[in-house]
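Other chains dropped; remaining ones untouched in position.
Note that the chains are named A, B, C and D in the order they appear, and that numbering of residues resets to 1 at the start of each chain.
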């Protein structure tokens, strides 16, 4: 009975990316824990850039300075 | 001091249904745990159908196929 | 697809009370939202009294002063 | 590696107040736990007044009766 919550900054995540996240995370849980995917729920929550802080700063401010979270 | 979070898919939950959820869940906690309702908080969070996954699929896709969560 | 998280202070909640909480909350969601109980998950999380704060004080300190959350 | 989630009712919290919350909470964690602020994340989630219940009532109803959460 896994339940997974994914919180990410709201920066243009597409419907296809969300579907890939749900499929990918469900697959990880199914493979590693041998869980029935029909008992596995994944919830994605996008967070506005003003509402996420990191290092004491709003992410919206960090983005204005050109700082991204990209690899 | 209970705190309850209810996550449901966003599918037309009305204000009256939310009020009934809050009253009903508070009542369950008050009756079973003998808690002061004035120290009991209930938060409802509606989740878009693209953001909830079940069985590795977006609920929005499942709904397009006619699969519901109704009893 | 509801998911419910119940956080309560760890003060001797019995297995029977937990079962009653799960049944009661699931019933509220089933009745009000017409949800399939087989898609309804309820998770209870007990919180140590040192780890819950209210009014700026640890609940463990409030309990030592004789302040309870009972109705 | 602290992660903090702040849930507040949606009642006109400004961008400046959010920045102050993020800075203030990060500072509390840094001072008390000696944590690297660059490993400290703070997420603010505003909750609509219809979605927060207290004492078995929707906060939106309490506000209509003139009951606030102000100090």
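Here, a contact is a pair of C-beta atoms (placed from the backbone, for glycine too) under 8 Å apart; a residue touches a chain by one contact, two chains touch by 3 or more.
Everything quoted here is computed from the prediction, not taken from an experiment.
> Looking at 4 placed copies, how big is the full complex in copies?
6
One rule holds in what follows: only the chains that are shown with their structure count from here on.
> Among the chain pairs B-D, B-C or A-C, which one reproduces the interface of A-B, with more than half of its contact pairs identical by residue number?
B-D
> Centroid of chain B to centroid of chain C, CA atoms only: how many Å?
The computed centroid separation for chain B versus chain C comes out at 15 Å.
> Return the residues of chain C touching two or more other chains; collapse runs of consecutive numbers into ranges.
Residues 1, 3.
> Could you pull out which chain B residues touch chain D in their complex?
15, 18-19, 21-23, 25-27, 30, 37-38, 40-46
> Show me the residue ranges of chain B that touch chain A in the complex, using the header's touch definition.
Contacts found on chain B: 7, 47, 50-58, 60-61.
> What residues of chain B sit close enough to touch chain C in their complex?
Going through chain B, the ones touching chain C are 1-9, 13, 17, 20-21, 24-25, 28-37, 39, 52, 54, 59, 69-71.
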